[in-house]
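Okay, handing you the structure first.
The complex appears here minus one protein chain, its other protein chains still in place.
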Amino acid sequence: MSEHNEHAQHIVGPGVYLVILFALLIGTALTVWASFLELGFWNPIIALAIATTKAVLVVLFFMHVKYSSKLTKLTVISGIFMFLVLISMTLTDYISRAWGSW
Amino acid sequence: MPNSSVHTAESAHEEHPAYLRHHFNSTEQQADAAGFAMWLFLLTEVMFFSGLFTAYLIYRNWYYPAFVSGSHQLNVVWGTTNTVVLIFSSFTMAMGVWCAETRRRRGLVLSLTLTFILGLGFLGIKTIEYREKIEKHHVPGFHYSMQSFLDPQSDPEVYAEYHDKPLVPDMARHTELYFSLYFLMTGMHALHMIIGIGILGFMILRARAGAYTAGHVTFVENIGLYWHFVDIIWIYLFALLYLISRHQ
Amino acid sequence: MSEHTIVSLPDQATARIPKDNYITRENGLLSWLLTSDHKRIAILYLISITFFFFIGGALAGLIRLELLTPQADLMATDTYNKVFTMHGVIMIFFFLVPSVPATLGNFFIPMMIGAKDLALPKINLLSWYLYMTGGLLALYTMTVGGVDTGWTFTTPLSTHYVNTNVLTTGLAVFVAGFSSILTGLNFIVTIHKMRAPGLTWFRLPLFIWANYAASILMVLGTPVLAIAIVLVALERTLGIGVFDPTKGGDPLLFQHLFWFYSHPAVYIMILPGMGVISEVISNFSRKRVFGYTAVAFSSVAIAVFGFFVWAHHMFIMGISNYAVLVFSLLSMLVAVPSAIKIFNWSLTLYKGSITFETPMLYAFGFIGLFTIGGMTGVFLGTSGTDIHLTETYFIVAHFHFVMVGGMLMAFLAGIHFWWPKMTGRMYPEKISQLAAVVTFIGFNLTFFPQFILGMLGMPRRYAAYPPEFQILNVFSTAGATILGVGYLLPVLYLIWSLRYGAIAGDNPWQATGLEWQSQSPPLTENFAEIPVMDHEAYDYEWLEKQQKEKGVASAE
Partner (left out) sequence: MNHISPVIWQFLVKWMTNFALLPPEASKIAPQMDALLFFLILVSLIGLTIVVLLVVSFSILYRKKRHPVAVQVEGSTLLEAIWTIIPLGLFLVMFVWGALIYFRVYTPPVNAMNIYVVGKQWMWKVEHPGGQHEINALHVPTGRAVQLTLISQDVFHSFSIPAFRVKREAIPGRYTTVWFEATTPGTYHLFCTQYCGTNHSQMIGDVVVMTPEEYRKWLTRSDSGASLAQDGERLFASLSCAACHNARPDARGPSLANVYGAKLSLSSGGTVIADEAYLREAILNPSQHITQGYAPIMPTYQGQISEEGVIALIEFIKNLNSDYRVEQTINTTDMLPGSEGAAKGGKTPAAKGPAQNGKVKP
């Protein structure tokens, strides 16, 4: 079972962690700075985009998903997918309520 | 054959480390199963928080001005500090996992202790923030006060920074929803932090005894995953609760 | 071998129950309460679930008695409301959700995949304790005054307008929810990581596929219920306003979150039952399940589509008309995999060699009742007819056909089928066949009239009703009496069989599953030797060959 060995062998080193740490700190600075700009519609989009980038970095490197088995990747993706299902399917109701009846 | 543990052909020739539970055939299988279980647990955590995020999304769209004024009540300096604290704690946690994997006992203890302290620091800052809300009667429920939103000038510190216009009463009432979600989401997050810190304390004690630097690192890895997950939740909470609209 | 049965028992004169098995390995109450053996935990679950089933059943009896007459005369409306609420809470969270997975699943998933235990044995025990904590909390709630919100806890009724024990009930459900999450998590990890060598995904028995699908639903759905209950509790105690329309909250949001779990929950309840039926039908027609892949994938399809249809519980509740369209369409899609299963089971019988032991009778009952239950579900998923039928007895009849006619029949089929493996002894065949028939008749008499009541417009959850509905209600109550007998009988003869039943031997049914390769009752570590799987599931030719070899070996 090659998957297992891969899991046991791959160790991410401090160098990668340091790079990610700095990326995350820069991301934090960026998002705070962006929130003070007047961008209207784009403000929340940018805030979420930066947050998502940070989250992806954490998941891929701190949580080793980049080096993990397909099963782990699938689990992560299904988590995100179900999260989006709950939100988007609920919003089908909330968004279209304002459209009036038909 | 009473009480004899049955060895199969494939596992008989390996030697069994003490931590291998009886029902697993190999240490890889055990580590794999534990890691996968942790990921599934995090999956349930995602779904647990997703209910709150859904509520947040709906009410933010409905009562945007209330959410803006409400978020101005949060201290962005404390929020940013806390984000940085958590990011550093995630880093030290990741280092801890690395130390465990490469069997560095002192490094592991140091990393875990740092993570522990940073976690406590986060909670300390959160307490300061919560106390400010309690003093201003911004805790939803029977003692909730809309004063800061009906008359922003009564709250000189925040007013000096953002010059919020007063909200009309019906919109001001909805700041309570903002604070409900604020306390719910940060409260749930803080609860996860407290649990994590408790486990970290336990781990530090065991790590000093060398429990995780003898090859069996699953537990450290799993708690690491948990800690990073809590960090991710905060990254989103910070963006959604603190940074709604900071420009004047 | 006889013409009427496939049972082959060892010579009763010489046969003995193996001395060393999971029951005899250790003794004393503590050895049970602190066990981490999945089989013992399954037995703990079986006992506690049966207990809760009969409490829920007694409450159902009270409901039917009250509805014998149009007036609220046996009990006040208040009491009636509490009774049906507790009936719902206990039956759903403490019987249906854990029934097949926690008992049969717990016992046989590791055995069917050739593992020594579940991946997380201690978590498994923890989940039983959580279940018991929740269950006892629910019972405690009953003794201190009950709760009358309905099992759906609809806001704002549950948050602002009742003063019964919503909080303790909520806590009970919350705790039981965690038990369910941990069981599901455990199953998924076990099925992924603990399969015996050679046991690929498409060699797995369909029972495993079904439980795997149900486990996915448990893991992904239950946390959303948990957060919804937390929100209700906080709304009730602190008035946070998230579901309070006077504070700008939306009470419908609660229903979205609640049904996001509770619709998939019905698949949590029915999927493992479908797994049992696949095993039973295949075994008693001596044939591989027709369209194995289709049945396996239909389980997964139900699990996936199951998450996209929840708002069909809210068609008339003021969600937007566009959302109604979307959810109605998706609800139609989720009906297809169930139809696929039904047809595949029917075709499995084709050119089989069919015998009619009790599990098979229950399985036939399941097919018929589930077909009706499923088709009437389409009535409700169709947005137009839903307007007339929703919130009436049609709903009650529909989900009882699926849950009781489907799930409970499957549960009983499974219990009878695996009883020899669990206990080492056979149940008495004749009386159990009688019980199966009685259950089927009683069930139809109880719930079929409720379809007509619903079409006539009788609302659900009514303690008193207009007199013209009485006759059908009398039929229903009469049926419930018969049904009650049908459920009591198995308890009696199964307990009797523990001591007096015929000794079953390792494989009384000549079944192919790995669990039958072990002794009955099995060893604590399940198998004396980890089995290697070198054939497909339901390979009866392989079994025959193996038995011939054994026969040759023993003859030598």
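Residue numbering begins at 1 within each chain, and the chains themselves are lettered A, B and C in the order written.
Definition applied: contacts are C-beta pairs under 8 Å (C-beta built on N, C-alpha and C of every residue); 3 or more make two chains touch, one makes a residue touch a chain.
Just so it is clear, the model here is predicted, and its values are computed rather than measured.
Only one residue from C:15, C:33, C:144 or C:471 touches the chain missing from this view: C:471. When you scan C:17, C:123, C:139 or C:335 for touch with the missing chain, the hit is C:335. If you put the hidden chain back, the residue from C:372, C:445 or C:483 that touches it is C:372.
Among the residues C:456, C:488 or C:528, only C:456 touches the chain that is left out of the figure. Note on the undisplayed chain: of the listed residues C:354, C:441 or C:528, the one touching it is C:354.
Contact between chain B and the unshown chain involves residues 65, 167-171, 173.
Mapped onto chain C, contacts with the missing chain fall at residues 3-6, 72, 77-78, 80-81, 148, 150, 152, 154, 156-157, 160-162, 245-246, 248, 250-252, 285-288, 290-294, 315-318, 321, 324-325, 328-329, 332-333, 335-336, 339-340, 342-344, 346-347, 349-356, 364, 367-368, 371-372, 375-376, 378-379, 381-388, 390-392, 452, 455-457, 459-466, 468, 471-472, 474, 540-541.
As a convention for this text, only the chains that are shown with their structure count from here on.
The distance from the centre of chain A to the centre of chain B, each centre being the mean of the chain's C-alpha atoms, comes to 15 Å. A separation of 37 Å divides the Cα centre of chain A from that of chain C. Looking at chain B, residues 29, 32, 36, 40, 43, 47, 50-51, 54, 58 sit in touch with two or more other chains. Within chain C, residues 192, 220, 224, 253, 256, 260 each touch two or more of the remaining chains. For chain C in complex with chain B, the residues that touch the partner chain are 20, 25, 115-121, 123, 181, 185-186, 188-190, 192-194, 197, 219-224, 226-228, 231, 234, 238-242, 247-250, 253, 256-257, 260, 525, 527-530. Within the complex formed with chain A, the residues of chain B that make contact are 26, 28-29, 31-32, 35-36, 39-40, 42-43, 46-47, 50-51, 53-54, 57-58, 61, 76, 80, 83-84, 87-88, 90-91, 93-95, 98, 101-102, 224-225, 228-229, 231-232, 235-236, 238-240, 242-247.
Within the complex formed with chain C, the residues of chain A that make contact are 71, 78, 82, 85-86, 89-90, 92-97, 99, 101-102.
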